[in-house]
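All protein chains of the complex are present and in place, except for one that has been dropped.
A, B, C, D, E and F label the chains in the order they appear, each numbered from 1.
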Amino acid sequence: MSDPVPFLFTVVLLSLVANIGISLYGVFTRPSLVKKFISLTIFSDTLNSFAIAIGFRRVIGSYPSAAVLSSLPREPGELSAFASAAVDPLPQALVLTAIVIGLAVFMFLAGLIAMYYRHYGTTRMV
Amino acid sequence: MDLEPLVSSVLAALIPAYVASFLLYVVRVVKGPTIPDRVLAVDALGYDLAAFMVVLSVFLKSPFMVVCGLALALWVYAFDIYVAKYLEAKEMGG
Amino acid sequence: MGRLLGYLAVFAMTYAFYVVFTGAISVFSLAIGALMSAVVSVVVKPLVIPGELRASDLARLAYLVAYYFYYMAVAEVRAHAKIAKTVLSRRMEISPAIVEVPYYVKTSYGMTLIAGSITNTPGTVVVQVDTERRLFFVHWLFATTFEPGKAREAISVDFERFARRIFG
Amino acid sequence: MLDLALVVAGLALIAVGVFFDFVGAIGLLRLPNFFTRLHAATAGAIGGAVVPMIGASLVALGADYLGPARFFLAGAAFASSLLLMILAQAGSHAIARAAYLSREAPREPILHDALEEGGGG
Amino acid sequence: MRIREVVIAVSVALVVLLLAYVIEAGGLGPIAPRELRELAASYLVNAYNPWNVTQSALSLEAVTAIVWDYRGLDTFFETSVLFASIVGVSLVFRGYRERLGIGGRGLSEIVKTSTRVLLPLILIAGVSVALHGHLTPGGGFQGGSFIAVLLVLMSIVFSLDFVVERGLTSGRLLALRSVGLIGVLATSVALLAAGLALGVEAYIFQNVAREGSELSMPQWLLDRPTGGTLIFFNMFEALAVAAGLALAFLVLSLREEEVREALGVGEWYE
Amino acid sequence: MLAVGLLPLFLMGAAFALPALSLVVKSPRFYRAYATAVSLVGLLIALAVFLETRGGKVVTYRFGGFRAPLGIVYAVDALGAVLGLLAAFVLTMSIVYSTWMVRSRSEHLYYTLMLSLGAGSLGCLYTGDVFNFFVMLEVLSLSAYALVSFYRDNPKAVEASIRYAIVGIVATSLYLLAAFVLYGSYGTLNMADIALKARNPAAWTPYSGWVFGDVALSSAIAIALSAWTFTFKAAVFPNHFWLPDANPEAPTPVSALFVAVIDLIGAYGIIRFLYTLFGEGSAVSALRYDILLVLHVLGALSALVGALLLVVQTDIKKFVAYSTISHMGLAFMAATTGTESGVSAAVLQLISNSLSEALLFYAAGIAIVAVGRSIEGVGFLRRSRVASVAFIAGLLNLFGIVPVFVGFWSKLFILMALLEVGYLASAVVLVASTGISGVGYVKLIRYLARSSPEPREDPRLRSLAAPAVVIALVTSALVALGVAIVAAPEIVKIVMEAGAAAADYASYVRAVVGW
Partner (left out) sequence: MEVVPISIAAAAALLSVAATYLAVRSGDLLAAVVLSAVQSVAYALIYYILMAPDIALVYIPVSVGVLPAVTVLLIKKTERYEV
């Protein structure tokens, strides 16, 4: 095998896909609401990691850089050099949004679960 | 003297050792047997991973990434405190 | 005056940390940092330094730097060597025990400095602290004595000397 | 020349950090109970994390190929190491105390338990 | 229930296999490609581009530029999801009042003192991450969540009583959060309002001069670019997020006595 | 056009301000007046947007002044505008109704969530960006979860909210995954850009360039994932369970929003994805008919299941929920015929369904306040002439055999659309579900004729002005629409325009990315 990077990257992607499966299984089969909660957080994190993996790219000769200019550019040529070495910033921006949204939803869900326990005295829900 | 190859090659040799020790930490997380044991292992794993991130940012030549290490160290500590409070107190707000 | 000094101390600590943390070399960063450190120090001063502060207190903080070097160069090296030797030896010779270690500093910062130093050297961990009787309960991996006085000799006497100079 | 010295010293510190990572990990696996493992974890945190952070900061100061942002790296790494000194001890103490008070973790083997006898609250 | 579990397992496995197939067959493009999507390249080139200001956000950091400028609308509504969630939490726990004197000693003295020392350091780190959002990685949400976790940590280390006594009541947090949110809103329509007042064309979420609109936010502060609206967005977002998350956690961690007081106080059904 | 961009932002900004105002003003009257005023302004803006889109125009607004794939663009065609007007109307009606019905110590939080729900639904209908659609969907969903648990002292409300939330989070996350997959292969998130490149994979647009991966494969999986989300939102057969669970526990005006607005978003998403984005001649055209067929069968099943379960309900709110499921199934059947007339019929069905189900809730709400949720309680409505007339009108409209109501025409159009493509079995399903649900409607009318249990004392019953106004307005809207179809075919043109706009990807693309 001449180039191991695609293989290793496939391992990353497939592990994430496996995580999607495991956590979804946890959401739908475990009876405890808290366990469902934990599984849901893992599920949404995994989707986000998936998007980040989509945005990765390789650069010939070195490792790609983050989508941050390290100093003020003095000529337009520096910008195209930057664009040819940096990873895709758009999935990162999307994932940032998605993480915050997930956090918001989970905060609210936690409040609901606490209230559920006060009413029923258990966290089981079939 | 050119420093870049020196740094890169030494770090490339050290990084697998780091990863190996992380895997050993994870063995303790999985084995338990008690919650404090697991938390302790996560704790050590988190701190070392923070240091590892700092080292990686030298290795990958991307200085801005170093902040992640600080963040990880801080919030692993917070995680510690949460579990400690859980074990110790009657209520989390108490 | 004492209160103002307290604010100044918090501001100095915050701003120093900020400058080191951001590696600030631009005027923009330095200016924003100064402004924000001022805001932060005003907000948190009552929590960080509840009482008043004298000018001589600030001078004593210089010892903290000296202590840092002593601690990293001597105490940590000694403790790390010992734990490494034990862990990597075939049969680990350990004698774990929880011993009482008295301390005599008065401020909570001094107490925390000692306790932190004890915990941060592998081989000793503060498990519980009794602030009324001024006792640490230290889990000691290589216990040689169970007597409080002697344990203090073995564990914390060096740290305490510095702590008394720094925080009183 | 100074650059080279800084880089070599930094790399040496990083190597020491790797060694203590191993010590911490093996100690965490081999030692018999939670309270003894605490010491191994401390070795992992101080020797394995604070020391390489200082090392990385030295390397960054010396390695001028990183550009002007290396001061950022060096400063942040050093600041992280300072913070870690505070965090590690507080975290270890908190979890040890919680484990002791909640009786979650077994204390044996232990030769002498002053806390049990002295009855510290 | 066995059948249900089997059905679930099979359908989950199907989804997983489908996804794996799409990845392997190149549905998302080649794995770990060498070239970049053209849109990403446009963002990277335009994020800081003083030679083409009408397409640029003037931010050194491309992610912050996308988050708050190119896709500012998304982020605005993301903030409002967080807002709705906090409103929802306080709706579920409505009628509560934080009370003092229920007790709680917090953790040990050593942890308390260490946290006291950490307090200004983490705060300034959070502020720095937020305000350098357009220069280095970070931004309003990152900085705000630093501060929020600090507040959470305080309420756990020192106990809720201590925090509330020092003035971190839910009323104040609500006010702080409102200031942040209204700041975000005001920043997003600032140039539109200016445009309407001056009678010229302007856009919602406008940052600097765009095609058809000459209005622009201040672009430089001392020797660094401010990214126009970005620095304001980051500042207000940090405030809103820190106060909002802390408020939600405060409400969630109310002690049982306090919650029971709020429950069953004769709200009308139906 | 500025109004398009401003509308969701305006509603959300008003929601931001309400908790802040609550620190200053403590009067519930003020909150009610504030929410009503805000929603009325929103309704006016939606009306302006609707008028602007007449004649097949696509109105766009570029946020931040960026061109299409670079920034987010709102693109409103006739379909989005009609449904947006409908959503804004029902939202306003529900808020006015709430000023009478909802009494709580935290009314400002209630109205805040109502306004953010409105902002979310209008944003969904107006947006021209796949990811922005997800964000708006989350705004909508989170407000909905919170509103279901509004009566948190009722254990069932909390349980229903948790069930709804857990499955809802999974559903919206799958849509998120679909958006990521679309970005991965198309390299763009703009709907118009995707629509163009799905038809013509060789197309090049400024900023986003060419497609990146295997378009056909990723489009197929994106459709599969998002269809799951949309059928969930629209409460279509295998994912219908949340509606009868969540709906009865929510406050009545919120239930009206559930059946009238959230369902609408699901159906809109399906139409938008399967006609505008991946319509005829697109990358998935080989698979498209299979997908349409599956959704068609699901719609038919849901029409039958809803109608069958409706008959046996004894809870008025569940009754209306199942009736919604049945009628949404019909709308799905029409929307998945693959023809423009089918989509037009679906739009008309959505309008008729939303208005009349909401009307049933508004009318029954009075009985629910007085007697309770039992189906026998509707007898109470005889005491209010407006309510009883409106209730009968709503039922007849849903039954759909009286030509004065729009419900008749929508079912007729659906039947014609089904026959046009030769789906005879589906036509039979339509007739059968109408017949079965008719049994239930007749049963309800008979309960209306009987006397109800003794009403309880409730201060709200002293003045019924607000609900009467709402009910009268919605009823007259229903009747006016029905009469207008007979008298002035103009109204049919609006619906036809909406259906045509859904399939007319070319002018959509031209308006947004200028291809």
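In this section, a contact is a pair of C-beta atoms (placed from the backbone, for glycine too) under 8 Å apart; a residue touches a chain by one contact, two chains touch by 3 or more.
Owing to the predicted nature of the structure, the values given are computational and were not obtained by experimental measurement.
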item: Interface partners of the hidden chain - shown chains only, full complex considered; value: A, B, E
item: Option touching the unshown chain, where E:15, E:84, E:148 or E:173 are the choices; value: E:148
item: Positions on subunit B where the hidden chain makes contact; value: 8, 12, 15, 19, 23, 26, 29-30, 32, 35, 38-39, 42, 45-46, 49, 53, 56, 59-60, 62, 64-65, 67-68, 71-72, 74-76, 78-79, 82-83, 85-86, 91-92
item: Touching residues on subunit A - with respect to the absent chain; value: 4-5, 8-9, 11-12, 15-16, 18-19, 22-23, 25-26, 30-35, 37-39, 41-42, 45-46, 48-49, 52-53, 55-56, 58, 62-68, 86-87, 92, 95-96, 99-100, 102-103, 106-107, 110, 113-114, 117, 122-124
item: Residue numbers in subunit E that touch the chain omitted from display; value: 32, 61, 63-64, 129, 137-139, 141-142, 145-146, 148-149, 152, 156, 245, 249, 252-253, 256
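Quick note on the criterion: only the chains that are shown with their structure count from here on.
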item: Touch-network distance, subunit B to subunit D, counted in steps; value: 1
item: Each chain counted as touching subunit A and subunit F at once; value: E
item: Third chains touching both subunit D and subunit C; value: E
item: Relative to subunit F, chain with the most remote C-alpha centre; value: C
item: Pair sharing more residue contacts (C-beta pairs) when C-E is set against A-E; value: A-E
item: Centroid comparison with subunit A (C-alpha atoms), farthest chain; value: C
item: Chain whose Cα mean lies nearest the overall Cα mean; value: E
item: Whole-Å gap between the CA centroids of subunit A and subunit B; value: 19
item: Shared-contact residues (touching 2 or more other chains) in subunit B; value: 61, 63-65, 67, 70, 74, 81, 84-85, 88
item: In subunit E, residues with contacts to at least two other chains; value: 19, 28-30, 37, 39-40, 43, 70-71, 74, 78, 81, 84-85, 88, 92, 107-108, 110-111, 114, 117, 121, 125, 136-137, 263
item: Chains grouped in pairs wherever the two touch, ordered by label; value: A-B, A-D, A-E, A-F, B-D, B-E, C-D, C-E, D-E, E-F
item: Parts of subunit C lying in touch with subunit E, wherever the complex brings them together; value: 10, 13-15, 17-18, 21-22, 26-29, 31-33, 36-37, 40-41, 43-44, 46-48, 108-109, 111-112, 115-116, 126, 128-129, 131
item: Residues of subunit D defined as touching subunit C within the complex; value: 19-20, 23, 26-27, 30-31, 33, 35-36, 38-40, 42-43, 46-47, 68-69, 71-76, 78-79, 82, 85-86, 88-90, 92-93, 96-97, 100-101, 109-116, 118, 120-121
item: Contact set on subunit E toward subunit D in their complex; value: 107-108, 110-111, 114-115, 117-118, 121, 136
